[in-house]
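Worksheet for the structure shown next.
As you look at this complex, bear in mind that one protein chain is not there, while each of the others sits in place.
After this line comes chain A, so read on.
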């Protein structure tokens, strides 16, 4: 697995390339932790090149979700294949984690959520 990290305007984008499994999830978790510690307010996860995900990879999201919510950080996933999205659906996580089809939709969601958040 490889990660590509970019900043576009106020959006911190982490692109996951390859398989996010028990072997690689620690690297992704560190990147997510770094983004949170750097006080990024909009963290977008590009899943368009994510080929496979298992529970340790999903766990990297669930373990940070509460922290993001408490700190008014918008964590938005986008571009995932139907197979990957189904894994989130089986676990009921599609109701708890924001998943959008495209980067543009993810940016619009994060932007709007920042303005409508009671903490803002």
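To be clear about the criterion, a residue touches a chain if its C-beta (ideal position, glycine included) is under 8 Å from a C-beta of that chain, and two chains touch if they have at least 3 such contacts; residues count from 1.
Note that contacts and distances are computed from a predicted model.
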Inset, instruction - Have a look at "Serine/threonine-protein kinase RsbW", "Formylmethanofuran dehydrogenase subunit C", "Glutathione ABC transporter permease GsiC" or "Peptide/nickel transport system substrate-binding protein" and point out the UniProt protein name belonging to the hidden chain. - result: "Serine/threonine-protein kinase RsbW"
Inset, instruction - Looking beyond the chains shown, say which of A:30, A:62 or A:102 touches the absent one. - result: A:62
Inset, instruction - Check the options A:3, A:17, A:91 or A:113 and report the residue that touches the missing chain. - result: A:91
Legend entry - Those residues of chain A which, in the complete complex, touch the missing chain: 19, 21-23, 25, 29, 52, 54-56, 58-60, 62-67, 83, 86-87, 90-93, 96
